[in-house]
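Complex shown without one protein chain; remaining protein chains in place.
Let's turn to chain A:
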Amino acid sequence: MAIKSYIEAVTEALAEEMERDSSIFILGEDVGVRGGVFRATAGLIEKFGEERVMDSPLSESAIVGVTIGAAMVGMRPVAEIQFADFIFPAYNQIVSEAARIRYRTKSDWTVPLTIRAPYGGGVHGALYHSQSIEALFHHVPGIKIVMPSTPYDVKGLLKASIRDNDPVLFLEHKRCYRLIKGEVPEGDYTIEIGKADVKREGDDVTVITYGLMVHYALEAAETLAKEGISTHILDLRSIKPIDREAILEATRKTGKVLIVHEDGKFGGVGGEIAAIIAEEALFDLDAPIQRLAGPDVPAMPYSPPQEKFYMLNPTKIADAIRDLAKF
């Protein structure tokens, strides 16, 4: 099995799917000749031509609105929003249109659309190239939100998203793009959207997380193992639908839960996870549910020490696990 980077897994999934299905096309800013500002679509215009790897005008609402229209009449588009921070001009198209078209027509019209967007910080991206946006979509019925952490999951979940008959917001952590490498099988496979994955087995404390934080949690767990603390790590992989069974099972495994996300704490996805546990597994808990998340300030400063202060890291996560283990 080949070792590939997270972003190479994106490109490979796109290329294989486009090869398989001629109704798939990509629309986004700089996705064509440039191959994307992160190079996620590198080489695709050479392979599939400019009609299927289409540079969009600087118009996020059109990128989503136009792909919605094409999807309704039988195409299977992949829209790219260059940075998740720029998705808000398209918020109305995603929330009022893509997410509701099936519901408002009782499946007469449907929107098989994947919207890819790089999110997250730790890349000196400052206030408008660093944000986590998932909470602003998590409340919306009708869309799915996939947030993979490994190259293997990226490829399988991106293929599943493209084949899904509902709109999927596919959020790629941009710090993972080149930092994270892993085994990716050649050829076709998919991963079911809505299934979490245990990334490390442990007995003392359960960490429930997604995206880049999975890797920081794994690093923290290594450190803690040397101290005799055993950490169980559940990677949600998709936050909508969310894998309730896996959350409850992971909770019962240790009785102590730390929820970790880079996004701000207030109104974040962690609140929903905590509520699921509180409603359904309260008496399996040996300690109060803990949330470790970004501070409730706009994410995140350009100033390097301030960015570092904002971002979670393996040390902060290890400290939180240690505290919970002691409880």
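The definition used in the following text is that a residue touches a chain if its C-beta (ideal position, glycine included) is under 8 Å from a C-beta of that chain, and two chains touch if they have at least 3 such contacts; residues count from 1.
Note that in this section contacts and distances are computed from a predicted model.
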{"item": "Absent chain [UniProt protein name; select from \"2-oxoisovalerate dehydrogenase subunit alpha\", \"Peptidase\", \"Urea ABC transporter, permease protein UrtB\" or \"Multisubunit potassium/proton antiporter, PhaC subunit\"]", "value": "\"2-oxoisovalerate dehydrogenase subunit alpha\""}
{"item": "Residue of A:39, A:100 or A:322 touching the missing chain in the full complex", "value": "A:100"}
{"item": "Sole residue of A:15, A:37 or A:62 that reaches the chain not shown, by the stated touch rule", "value": "A:62"}
{"item": "Where the unshown chain meets chain A, residue by residue", "value": "25, 51, 56-57, 59, 61-62, 64-75, 89, 92-93, 96-97, 100-110, 141-142, 144, 164-166"}
